[in-house]
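There's a structure below that I have some questions on.
Every protein chain but one is kept in place in this view of the complex.
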Amino acid sequence: MKLSKRPFVTVAVVALLTLLLAAVAPHDITTINVSSDTDFFHIADFPVSVTIVVWTCAALNILLAAGAGSFLFLARRKVPGAITGVAFFAMALSALVYLYHGNNMTITSLLQGSLALSVPLIFGSMAGVLSERVGVVNIAIEGQLLFGAFASAMIASMTHSLWAGLFGSLVAGALVAWILAVFSIKYRVDQIIVGVVVNMLVVGLTNFLFGTLMGDNPVLFNQPPRFDKFSLPLLGQIPVIGPVLFNQTPIVYLMYLALVVVFVALFKTRWGLRVRAVGEYPKAADTVGINVYRTRYVSVVLGGALAGLGGAFFTLGQVGSFGQGITHGAGYIALAALIFGRWNPLLAACAALLFGFAQNLQYGLAIIGSPLPSEFLLMLPYVLTVIAVAGLVGKVTGPAASGKPYVKE
Amino acid sequence: MSTEKTSRLKVDWQSIIRGNALIPVLAIVTSLIVGGILVAIANTDVQAAAGNIFSAPGTFFSTLGQTVGGAYDALFRGSIFNYQASDVALMFKPLTETLAFATPITLTGLALAISFRSGLFNIGGTGQIIFGAMFAGWVGIYVHLPFWIHLPLAIVVGVIGGAFFGALVGLLKATTGANEVIVTIMFNYIAGLLLQYLLKTPLLQAPNTANPISPAVQDTAKYPLLFGDTNRLHWGFFVMLAAVVFTWWLMNRSSIGFKFRAIGHNPRAARVAGINLGLTYVAVMAVSGALAGLAGTTQILGTEQHLTIGVSASFGIDAITVALLGRSNPWGVLAAGILFGGLRAGAVTMQAEQAVPVDIVTVVQSMIVLFIAAPPLVRAIYRIRKGAEVEAF
Partner (left out) sequence: MRLELKGITKRFGSLVANDSVNLVAEPGQIHCLLGENGAGKSTLMNVLYGLYQADAGEILIDGRVVKFSGPGDAMAAGIGMVHQHFMLIPVFTVAENVILGHEPTKALGFLNMDEARKRVREISDRFGFDVDPDAIVGELPVGVQQRVEIIKALIGDAQVLVFDEPTAVLTPQETDELMAIMKQLRDAGKAIVFITHKLREVKEVADKITVIRLGKVVGEAKPTSTQAELASMMVGRAVDLDVNKTPAKPADVKFSVKNLEVFNHLGQKVVDDVSFDIHAGEILVFAGVQGNGQTELTEAILGLHTRVHGSIVLDGHELIGQSVKHRLDWGLGFVPEDRTLDGLVADFSIAENLMLDRSDRKPFAKGLLLQLKYLAEFAAEKVKQFDIRTQGINQRAGALSGGNQQKVVLARELSRELRILVASQPTRGLDVGSIEFVHEQIVATRDQGLPVMIVATELDEATQLGDRIAVMYRGKIVGIVPADTERARLGQMMAGVVA
């Protein structure tokens, strides 16, 4: 078997970029702030020298590149993925320290903001995983998020019940997914076409109803209550992690739960085995008596329900009311996270966190007046996804039967 | 190919009898009905009348009629013929508005139709329009030349811009096998953010403003208006018509289009017959991007004249529905483009006069495409029996 040179080239390029960063970095101090008031114990702010950090990272990455090279050319073995991962992390770290030079980098708020932006992405990517793992391409994540956001705001506003709103978002997301399912499974319309058109339908519909129902009577239709954050006992007081992860709204706690459940269900249960079988080779599943259509419907609709919850996060979890196009294309970034995370819910969640971090970083940088244009940070998810699908960082392949309608003979 | 015209006519007639040609008509009618229902539901007068439906059913139905009728009347007057206008020119103005909207929609629709027929799902119309508009806009704003050379140059540069951005997708697919659907989705955002960035830099931003907007295109680089200052319709309309004919010629009469269609239907057989897949992918995406870029020029050098982040409007997405509704056939795309252009134009009047948000058009448009894509659904709604088609096995 021929060994792929790609990981080595990737690490080498990353090392070069880090070196470049080190060369241009100024002699300055970045102050890192890790604690918040609610912690068990306080960790003092500590200043670090930008020069030392960037050159350390550069040196590390050159070593890693050399290591990757020796794996490939001397030991003739596959380059471990950890090497690539660490190299990227070191590059990101030096970039961060560089960008924040002369300023305070408040880790907690940086991460809190990132998580907030990631929550809908993670819900959306789970919807994508459940749909694509069973063989239905889900371009309609955006529509599922948006309709979830709309329905939750409207229902919570009308009933004055957050939980009713949350349930409404679940149903709304599932409904959009059901349309996707019916057209792609029953009518065998190209799944990408359905996804794109369904998104358009939801955008039009929610904009229209926002302009009419909600515009005419905002008190009745668009003034929902909002979930409060609450801190989980003990967990919430861990430094850094506590305030970031465990002082959140119930929607975020639901997300943790959903993530675990989806992962376990997909890879450890009978249902998951069948879902994956249908997504890989529906005919094989059919010949052992698995109902391909039903499996597809169930998984797609469940995914849609999760995306609907993600939509509710925009309204009931953050803004407190619905606005036109409130999701801002999060569904497409979730799609990107799904691909970048190789159709694995946990990896996709990591990718979503990364994308959320990049989006959030632009706010942080805007505050300190960094010259780095925010557009380039916003581009990051899209550029990374193009790089991923172009196979520049290893081959990315989805479920074999994804996108193909199943025709029962 | 239509070397036997008579037999084709016969086939078309049969398909009408069997109800196949009926599907688009029924899809449009159904979608308009659903749109009407939505308009009614969202109207406060109708809601109030519905509250008293049992005590005053007459009031309910007359309110309903007034609301929906009023909306569609406004749609008609805004898109085809305004019988309430004071003079003949104004009466026909809506039609020119429809065609003004139809111009970029149809051009982008043609761009996507070419890619669809070649088996590539280019949904990057938005990004390619933006690139066309950026390139053409830059030439139109900053280069000083006489009209007869300035406008053509700006158009050509815009077309090259779109072609370049499209070809990039083809190149990625050809060299790495990257899925063009994902790439074009991501490229739409990348193009939008790039434009947003450039509109903050001296390269494109107008001096003395903090807003993300470029200076105006010079008069020498504008598409001349067709009916004077009161109408937005410009020469870009004829460019669009020429593009329709060009697309038909390219796909049905040229050897390039033959190769495009061959890889669209069966890339493996095309490869065995000596057609270079990678090169053809790049060519398809370049031609597709070029037409979307041309749409971008009709925006920036025609109707918009300033670059803003909204330069592509919703045309990139509209074009997908246009290409689908037109079955990727150039004449069909033209018809669909005019239909959706009319909906867009009429929606403006509908919003102004009847306070019905323009977004209702998006709803109607997407429903039309969904219905058309699933003929069995339309047949089921209207209980049309399927023609003598053999059940597939």
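First chain written, first letter: the chains are A and B, and each begins at residue 1.
One rule holds in what follows: a residue touches a chain if its C-beta (ideal position, glycine included) is under 8 Å from a C-beta of that chain, and two chains touch if they have at least 3 such contacts.
Keep in mind that what you see is a predicted model, and the values were worked out from it rather than measured.
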item	value
Displayed chains contacting the withheld chain	A, B
Contact residue for the chain not shown (choose from B:V25, B:I149 or B:A273)	B:A273
Contact with the hidden chain (one of A:V9, A:A92 or A:L273)	A:L273
Touching the absent chain when the full complex is considered, from B:A262, B:I317, B:L343 or B:I360	B:A262
Touching residues on chain A - with respect to the absent chain	1-2, 268-271, 273-274, 276-277, 280-281, 283-291, 400, 409
Missing-chain contacts mapped onto chain B	1, 3-4, 7, 253-256, 258-259, 261-262, 265-266, 268-276, 390-391, 393
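The rule is short, and it goes like this: only the chains that are shown with their structure count from here on.
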item	value
Chain A-chain B separation of Cα centroids, rounded to whole Å	31
For the chain B and chain A complex, residues of the former touching the latter	38, 42-44, 121, 123, 172, 176-179, 181-183, 185-187, 189-190, 193-194, 196-197, 200, 317, 320-321, 324, 356-357, 359-367, 369-370, 373-374, 376-377, 392-393
Sites on chain A touched by chain B in the complex	139, 183, 187, 189-190, 192-194, 196-198, 200-201, 203-205, 207-213, 216-217, 329, 332, 335-336, 339, 373, 375-376, 378-379, 382-383, 385-386, 389-392, 407, 409
